[in-house]
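One protein chain omitted, others in place.
Up next, chain A:
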Amino acid sequence: MSAVSAEPRRVSLRGWSGRAVAGFVLTLFVFFFAVPIVWLLFAVTKSAKALTVSNPFALGSWSDFVSNWHQLFGFQDGAVTTWIGNSAFYALGALALTLLVSVPAGYALALTEFKLRKALLVLTLVVMLIPSTALVLPIFLELNSVGLIGSPLSVILPMSFFPFGVYLTYIYFSTSIPRDLLAAARIDGCTEFQVFTRIALPLGAPIVALVAFFSFVQNWNNFFLPFVMLPSSDGYPIQVGLTSLLAATPAFNPSSAGSDSVQLPTLALATIVSILPVLIVFLFSQRFLVEGMTAGGTKE
């Protein structure tokens, strides 16, 4: 599948009633998808009391926002800061490794020959299509037997195995790079390594960005893997840390009322903070996201 035609023809709904129904359904779903997020933005500016009594879409006050902020980052002596740092470390570490591993692999699968190439391609495709959570417990059992549980490597290394990234680079290099170009570079005296770094890699920049996007989003949001691999709170990424915050919220867990308890608006703020990096990446990538370039990227 290559280029999309410039201006695709649209099927137009004729008649007033058809358009009205279509508009109603589309609007209904705008509310369904947007209301929770919009509400979340308002919730963090309120006190716990205001959250339950005031209009859900009324703005609170700056001072309430600040006090929510302080409560969140004061939780367990700044645990949230640690968790965010951990998330960044795991997600970026795995991202760097993923690129280092996947891009050359995709290139090699597309443009070189070696034994077991086909086997590796089939393995890539099969693993890519199974949900990543399916392998979490088997990987836990394996790493447990070699004593790696609790180490940052126990999440970074499994995250770096990213067959979807290899698949994307494979498709890109096998369809978008003219082989004659590589041959010309060889005739001009490039070594095989230089052909990759000087010709293929610069041409592959868009696909490297795309792999980086998917890898980062998936790593940052990963819950099951770190939840299983990292037993100690010091090692939690923010996604797993959210469970500690939730457990300390009396509104959901009445047994947790105590000095270090978390109020609802603070929990709402934690939700926003936990997704902020991904949200920013999404906002900056929105053009290519909605044009369908990410087709196939959804792997929940």
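Worth a mention:
In this text, a contact is a pair of C-beta atoms (placed from the backbone, for glycine too) under 8 Å apart; a residue touches a chain by one contact, two chains touch by 3 or more; residues count from 1.
Following the convention adopted for this analysis, contacts and distances are computed from a predicted model.
Missing chain, UniProt name from the options "Heme exporter protein C", "NADH-quinone oxidoreductase subunit N", "Carbohydrate ABC transporter membrane protein 1 (CUT1 family)" or "Sarcosine oxidase alpha subunit": "Carbohydrate ABC transporter membrane protein 1 (CUT1 family)".
Within the complete assembly, A:101 is the residue of A:88, A:101 or A:203 that touches the hidden chain.
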